[in-house]
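As you look at this complex, bear in mind that one protein chain is not there, while each of the others sits in place.
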């Protein structure tokens, strides 16, 4: 029996509160680059472990630091003067019964491949240094993974999940996805570094977008202005189907056309010119959605794992619901099934089918 | 007029919900070491800027990465085999009107001094490499700070603050403070790396403590067991005055006495043996306390700054209150005064009088 | 008039002395890798400067440090566990009249390309980290290059050249060239890391060869033994046409077949398993050959440049000859012509036509 509790609270859901603040960083934001690299490295190592030993060995490579470089973006051209420096750290199992696993190699290759596949404007062969300082894990932790059966938790930690998306969240999410998705075909100069902040005051929503533009695709400041206007129009069109509420969209608010100071980059990410990044500690899984779909206004799921315990047996799995008490049994069943199926989720992660952002 | 909104929500305060999860890391946790270093570096740079130019110049040194070393802790002795590697990055103003500010020097000195002052078991002259890759900031940001009057925000970002502490929060906070404070006189072997997790289920509270022990002060595994028992008793005594509720305290739950595998370190921090750290993105300021003291059950304050705007004029300052509407005016006044006095807070930070942890 | 002196000394030429010691490292020796990288980086930067400004700007990138990795070579397979770390340092002109030259990018790209082209067994996308810390040069030096006319020397330094090759030198040189050249078609398992030491005692010459073998191409220790015997025979055959003197060839003398300890590598270079490298300060140019061809038994040419002086006007160009005084005038003319043509040599270096090893 899993330790699952369901609590019904008589609270005002976020969507009905007066003020709501939402932020989302796209794949090219320096922090997201680190998140993506950490995922890619872990996935590559996990696959290697599975290939060799049938199951994943202990590793913890969620430490990635991106030190911004220096660039000289010029309308129509531009170059990176000082490459971006990326440090992969953490620990991993590098030796199993006298066999060595080339952890450093796998990590660097995974990182470089990830950059190559996701950032068309970064010249990975010259504009980035990928360094690594991945160490051996401490013995007791590695033992945790060494046993058969359900894997054991390798840390005592929290996880939070919630649903459903409020309107503001949906707008922020879809806007970022749009900019880094289909909009690229229309605006070639749009870089991967995108940050969307949504502020709702009562029913007035403002989306503040920061979007790094790629210098070689924009001829001059006039074209930049034109592109900004076009991007604004495209975004407004793209969200028109989602809501009838008035939404204000502001893009690159720090731009100063007169001073010629705009958000122009060579590579499409501000990491090229001094903005550093590191792995976030955000909440990503949205398992709560199934529960919300049963009819709750709002669902928070909190998990607390305890080091050494099976990962499907959290110390605490708490479901907090704003909604009707009649879904209690259903909520428990859903959570129980999710935990029972936790190794399937691992499998989805390994094959890259689970969405990380 | 500042844009301050007060909203009264009819929600169940955290302290009255069934389940509550709280975590606090002490000064020697690898993440906290990074937090502390980031603060120390920023403070040192700020003081240098003030000394030279009368006000703080743009810098953003909140990127610190700690790569764990390797150690061989032995009861009664032990040594660090591979030093901890610390990378300071970010950007700073290194040149003002042809005068150079020795940013790298100041940062490294501040970091080494901080380590020396706070970690008696780390031999800073040999056990740590402090490296730096602090770059120049991008021009438009530096301009933000270049003007007179109220400083301008250098990023678009959120800040959250809340009050009052729930009982669980208070217990977690005070337990960590106790372990890293007066308890040290009684248990010399207690290291600075402390993590306290509190879980409350209805009125049953469990505190799970991870506390790195210092090998040279503990003779053998038997003494370790004795020390653990003593520490548990001391913690229970220390919280006896806070609550009458039954509190369970568990320390170093991953220890396995039979296997001889316990949380033993040379330096008092797990950073010595592979645990990495990076700067957190936590919420630290507790300005909401004054509002809670007016009689609210719970207060959340959310600030959103916008790049280029004066820091005392946030885009949004939202106060969410669970409590009586009669404190609305008072709440606004308090928030307004806090924003008006924001430069005094800066002053407290510079002189190290504001508590960062 | 150039300051050229010719001195005839009545000394015993090296080839006639009793004992002669000669060493040559092939392209894959860790020191040679650094030499080659330094050349490649300088060539790439020079070509970029020429393309942009018509002439080479100041740079000094002859600092390359290779920190050995860790590998696990196994007969028939093997892997690199910890990548090789390469640090490019030195200085270069990164800014010219407000235009930035992407020095870091060019350097890293040149280095990675060089590795890819020359080391078929190194997986450059995963087995190597190329980092760079190339700084701005000091102003006064950069001025040296900023002027028109003959470039100025950027350091006060010595250069030495000599000719002709003695028999021992010729054997050492040709043996290394053979191993890293045509022999590869016959012995696929021969790696690029080759060191040949020649010792002549009177007319008895011993060549001691260290040649890293590539694990994936050698099935087991027996095949290794067979390969060693074959390589020895091939080398003896290859030098048979050069001399009738008896030459002893020893390969991988530290091998211990019984202990299974042999010179086996994954990548063909000992850099993969802990052998570090740095740029040598050897003597490479052999301009003295033309003088020797005039009939001298032995010629040493020493150049001393002085910072700030035109490079075709050395402070001292001294030709020391063992041989007949009648070639004095010819020797001076040859040296004078070499200096006059010094910019042509630069051109050959830029286009990669001058042999660096």
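Residue numbering begins at 1 within each chain, and the chains themselves are lettered A, B and C in the order written.
By definition in this document, contacts are C-beta pairs under 8 Å (C-beta built on N, C-alpha and C of every residue); 3 or more make two chains touch, one makes a residue touch a chain.
None of these values were measured; they are calculated from a predicted model.
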Seminar exercise, completed: The omitted chain touches B, C
For this session: May I ask which residue of C:15, C:199, C:221 or C:236 touches the chain that does not appear here?
Result: C:199
Exercise. With respect to the chain omitted from the figure, which of C:278, C:293 or C:346 is a touching residue?
Worked result: C:278
For this session: Using the touch rule from the top, list residues of subunit C that touch the missing partner.
Result: 5, 7, 9-12, 17-19, 21, 23, 63, 65, 67-70, 82, 85, 87, 89-91, 133, 135-140, 143, 156, 158, 195, 197, 199, 201, 208, 210, 253-254, 256, 259, 261, 270, 273-276, 278-281, 302, 304, 306-308, 315-316, 318, 320
Problem set entry | Hidden partner chain, residues of subunit B it touches | 69, 72, 79-83, 85, 94, 99-106, 108-109, 112-113, 123, 125-127, 129-132
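In this section, only the chains that are shown with their structure count from here on.
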Problem set entry | Most widely separated chain from subunit C, with each centre as the mean of CA atoms | B
Exercise. Quick one: most central chain, C-alpha centroids?
Worked result: A
Seminar exercise, completed: The distance between the C-alpha centres of subunit B and subunit C, rounded to whole Å, is 53
For this session: Calculate how many whole Å lie between the centre of subunit A and the centre of subunit B, each centre taken as the average of the chain's C-alpha atoms.
Result: 24
Exercise. Got the subunit A residues that touch at least 2 other chains?
Worked result: 69, 82, 85
